[in-house]
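Only one protein chain is missing; all other protein chains are in place.
Let's turn to chain A:
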Amino acid sequence: MLEWLKSVVSDPDILSAVRVTFTMAVCSTGIASVLGITFGLMLERFRFPGKKIVIRLNRTLMGSPPVVVGLIVYLLLMRRGPLGPLSLLFTIQGMVIAQTMIITPIICGMIYSYLRRSAPSIREFAVTMGATRWQTTRLIIRELRKEIYFCMVTGFGRSISEVGAVMLVGGNIRGRTRTMTTTISLLKSQGIFTEGVALGILLLLMAFVLQWICDMLQREEMEHENY
């Protein structure tokens, strides 16, 4: 069993899939976090006409089917598409664009609901203490950092487990854009199940570690509240 796992883990194709998956997930989670948190903060801070529609749109996009996002990004990036000259189709950058479009609404929506609950009281406190607008925002981010981590971990988890959009936009090219999930899909289509199961176990392990991190963050938060 151990040796079998060892042989699978030392397979260059599988290593490359793990590398591609991580590069893509880290980049897209990073970009999506910056965008999602900024949008979330702005959405909570400002009142503007049509705000309700924006919130509703955000919630809809939180559940947008990845293949649809993949198709849209594919059409944008294809040679005869509007962004064709950039030749980003079938590259990791292209996959990051699609993933960012999937994850940003999720992070933004989650952050917004946390903010709506706790930001008003923090702001009230900060204003009484005579804080500037910038200081207030920084205080809100500091106070909500656990929630922000939680959102980022959720986004990352979503990113490594996604298959539809990365298959369309990345094209599942061996050694370049083949991720762990698309490798599993390919192995299944070849009737090879052992390596597929091994990759599945690896992905599940990652999901477990992520879940564990989330759990730790939440527990720490609860202990904090008990003080």
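The rule is simple: contacts are C-beta pairs under 8 Å (C-beta built on N, C-alpha and C of every residue); 3 or more make two chains touch, one makes a residue touch a chain; residues count from 1.
What we mean here is this: contacts and distances are computed from a predicted model.
Its record in UniProt calls the unshown chain "Substrate-binding domain-containing protein", which is the match among "4Fe-4S ferredoxin", "Substrate-binding domain-containing protein", "GntR family transcriptional regulator" or "Integral membrane protein". Considering the full assembly, A:I173 is the residue among A:L57, A:I173 or A:M216 that touches the omitted chain. In the complete assembly, the contact with the undisplayed chain comes from A:M78, out of A:V8, A:M78 or A:V197. Where chain A meets the omitted chain, the residues involved are 78-80, 89-90, 167, 171-176, 178, 182-183, 186, 188-191.
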